[in-house]
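One protein chain is absent from this view; the other protein chains keep their places.
Presenting chain A:
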């Protein structure tokens, strides 16, 4: 898209601070939504206020809590820091889109079975984050607690050697790995122990 062509607000060279709106085609949970957004709008606000998708939650609006986590092109991101105007041609999936035709996503089932929430406010973000996180680990992405970031380099033991990194090897997700990788999602109810248990079950 050429942002300029879609800009329906004032002449951009003028400094009059009236809202600028842009027309976009948003793809959310496999549905197409022609949408007109204010350039200032975040994805979180568009989802909740325009599209009626209130699963993603506003906890902090500063990127600090993870309650607003959604998937964009399969990657977990914070929708409170993502401007909607940047998202044409992107595939957005929210917690409402995780379930398949044959029932809930395995992580959703595991969260229920393991009591992985109390008030549930953080849960949509935890679920979307966990979906993205499992894909990252399967692709072999290291984390801050992964011993062999450099292949034979051990950040915690201090035994670097500079060997080969195993390409695309999945990471074995123990509790430490899950906790580190999920550290962008806070839970005021402190359901962490059961969240780790639920994710562990699906990661196996």
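The rule we apply is simple: contacts are C-beta pairs under 8 Å (C-beta built on N, C-alpha and C of every residue); 3 or more make two chains touch, one makes a residue touch a chain; residues count from 1.
The rule is short, and it goes like this: contacts and distances are computed from a predicted model.
Chemist: Given that one chain of this complex has been left out, which of "Putative ABC transport system permease protein", "FAD-binding molybdopterin dehydrogenase", "MHYT domain-containing protein" or "Glycerol operon regulatory protein" is its protein name according to UniProt?
Modeler: Hidden chain, UniProt protein name: "FAD-binding molybdopterin dehydrogenase".
Chemist: Check the options A:23, A:61, A:96 or A:201 and report the residue that touches the missing chain.
Modeler: Residue touching the absent chain, from the options given: A:61.
Chemist: For chain A, which residues touch the unseen chain?
Modeler: 1-4, 7, 9, 12-13, 15, 17-20, 22, 38-40, 42, 61-63, 66, 69, 75-78, 81-83, 85-86, 129, 132-133, 136, 139-144, 146, 149-151, 153, 155, 158-165, 167, 179-185
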